[in-house]
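Selected chains only, in their assembly positions.
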Amino acid sequence: MELVEIARVEYSLQEIASAVTAEVIGDRDMVISGVAGLETAETGDLVFAESPRFLDSALRSRASAILLTTELAAGARAGLKSLLVVLQPRLAFVQVLRLFAPIQHRPPGIHESARIGDNVRLGVGVHIGPNVIVEADSVIDDGVVLLAGVIVGEGCAVGAGTVVHSNVVLYPGVTLGRACIVHAGSVIGADGFGYVPIGNGLMKVPHLGAVEIGDEVEIGANTCIDRAKTGVTRIGSGTKIDNLVHIAHNVTVGQACLIIAQVGVAGTVTIGNGVILGGQAGIKDHVSLGDGARVGAQGGVIGDVAPGTTVSGYPARPHQDKMRELGSLTALPDALKRMRAMEKRLAVLEAALQARRSEDDASGDPAEPIGTEGAERAG
Amino acid sequence: MELVEIARVEYSLQEIASAVTAEVIGDRDMVISGVAGLETAETGDLVFAESPRFLDSALRSRASAILLTTELAAGARAGLKSLLVVLQPRLAFVQVLRLFAPIQHRPPGIHESARIGDNVRLGVGVHIGPNVIVEADSVIDDGVVLLAGVIVGEGCAVGAGTVVHSNVVLYPGVTLGRACIVHAGSVIGADGFGYVPIGNGLMKVPHLGAVEIGDEVEIGANTCIDRAKTGVTRIGSGTKIDNLVHIAHNVTVGQACLIIAQVGVAGTVTIGNGVILGGQAGIKDHVSLGDGARVGAQGGVIGDVAPGTTVSGYPARPHQDKMRELGSLTALPDALKRMRAMEKRLAVLEAALQARRSEDDASGDPAEPIGTEGAERAG
């Protein structure tokens, strides 16, 4: 079958080298079964290194082969990993990714069971699957794929080449950029969570704002991104969001961020570019995270995080400090025992010295109790 | 367009004053873009104050204007915020909310693709969207809106004026009260999580109970509320539940609670009225939370919480204590070092005093080591 020849699960290193015009240093017959980032690479993976620091990590990773430039290859200790040497590593790596990419063989066309509302603008080459609903006044741009059961509310816009998986719900007025992927079951544009207590009740605050998702954003399965109260909840281009994430109303997320599964971001949080939020982390409302900030898994952020800073724990603090604190906690039960012992030893010493002083006192010195002064001051 | 005149995104303060018969103290031309609670208010928001304490918070909030009574207005320091003075502030605030509320312009009618089972009772003015399934013996009361793809299982009841968003699934036997809102993708009535270990396997425990949701309850997107094993999983009227929340079997939640995103409530938990559960908090099975209890974000509650108490952290403890403990943790690594130093200083002192005693001893006193007695007892 032709499709199988275009995208395969395995290639020899030599086959890849031929496809991207690279030179192999090492094992030409080695089987490469995928590409990966440096931290998640497994045996069989090809990884990408574009600087000495990344080469270092690549050499220590589980990967089988490294794609890199002639210059970097010169410095790499031969024999540790097989090398794929190219002139333009970024271009070559994207070509390799394409070798492994699954075929999107959704033919253009609108399934007979789909319902397209009034005044919807459909681009060229659009695929609309069974039971899809596109409500009035929406724009579905060229090459968009809406899979079975997707619901696009009134006045939405879906950018060219974006793929929306089954049963995703876009509430009215949501904008998705170009080349996005939204996985099954996600809900974009539900009302933010806002109420005003009046007497014993809670009155709902109207949420009239929008959601705007940039280009090349990927959103995992069953993730929720709420509409703004007024204004816009905004996800920057190139940002990737995992499964079961909650993004509240009026949040702004920058570009090329990684938001890992089950993260919760409360209302009106501002997140810079290139930020990484670890799995199950939570960000308090109104907090700001600077460019390149990182939050460890399960971290609970209750104050602003400076650019480039890594924090973790609850309440989140600089990661190194937090790990030292949590490490020291293991010594605490024993330390408390030793402290009680020391207090007794101190009392014994104080009594002993007091006794000596009293002896001296008998010979005329002024008597003051020893040691209590500091204790009183501290208490 | 008429619709636009009924609900707008912005009004001048004078326009609002005219609509609710209020007096303006301050800037009549100020643009008001929404209403908000005191804690989440932003510039452009109108907030509500019905007591001196709330007025205080309102004056310190980010809000631009405050709706209040003549009495309270008399005490407010002029000039800080613009004031909207009314006789009946609760009534007026609800009127203002309505000015901003989005139009629900779903016309009554049943889409041709919807499937209505046998013996379903449909009220007046019901809207049933495309691909909706309503199974046998269900009751859909007056003015209910079931949006595209909603599935209502056998024998459910949906109260008057309730809106169920797309792709929500109600399992058989679920009851929703009046004027509820259920956001897209939520699942109500799935089996509780219960198994009996038999040998190396796990036998499923049948879940034959129901779910009953009160009136004016709002349920966020992709939230799950499980049916009871026997009896009822119950959510009280006026309670608001955010996105991606898990409510297990046989839980009872009181009235007017706020359950924020990604909270997990385990089986047979009892929650009073007016309780607030912060984002990502977890409540252990069989625990009780009294009226007005609050759990901080990410808190892990493993024991009962008294009425009106605020707890946080894991295991959850009174919030002030927990914050002091977590604060003191930052001092622990250094404290452990100082403690080791003190132990050495103590040993030096003990040795010195011992040496002196020994000198005395040489002159006939009974010799006992100093300081070890307390240490032994403590160890």
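Letters A and B mark the chains in the order given here, with residues in each chain numbered from 1 onward.
The working rule: a residue touches a chain if its C-beta (ideal position, glycine included) is under 8 Å from a C-beta of that chain, and two chains touch if they have at least 3 such contacts.
Computed from a prediction, not measured in an experiment: that's the story for all the values here.
A.B. asks: With 2 identical chains placed here, how many copies of the sequence make up the full complex in this file?
C.D. replies: 3
The rule is short, and it goes like this: only the chains that are shown with their structure count from here on.
A.B. asks: Measure off the straight-line distance from the CA centroid of subunit A to the CA centroid of subunit B, and report it in whole Å.
C.D. replies: Centre separation, subunit A to subunit B: 25 Å.
A.B. asks: Please name which positions on subunit A make contact with subunit B in the complex.
C.D. replies: By the definition above, subunit A touches subunit B via 113, 115, 131, 133, 149, 151, 167, 169, 171, 185, 187, 190-191, 193-208, 222, 224, 226, 229-230, 244, 246, 248, 250, 262, 264, 266-268, 280, 282, 284-285, 298, 300, 302, 314-315, 317, 321, 324-329, 331-332, 335, 337-349, 352-353, 356.
A.B. asks: Where on subunit B is subunit A touching in the complex?
C.D. replies: Touching subunit A from subunit B are residues 7, 9, 33-37, 40, 42, 44, 47-48, 50, 90, 93-94, 97, 100-102, 113, 129-131, 147-149, 165-167, 181, 183-185, 216, 218, 220-222, 238, 240, 242-244, 255-256, 258, 260-262, 273-274, 279-280, 297-298, 313, 326, 329-330, 332-333, 335-336, 339, 342-343, 346, 349-350, 353, 356-357, 370-375, 377-379.
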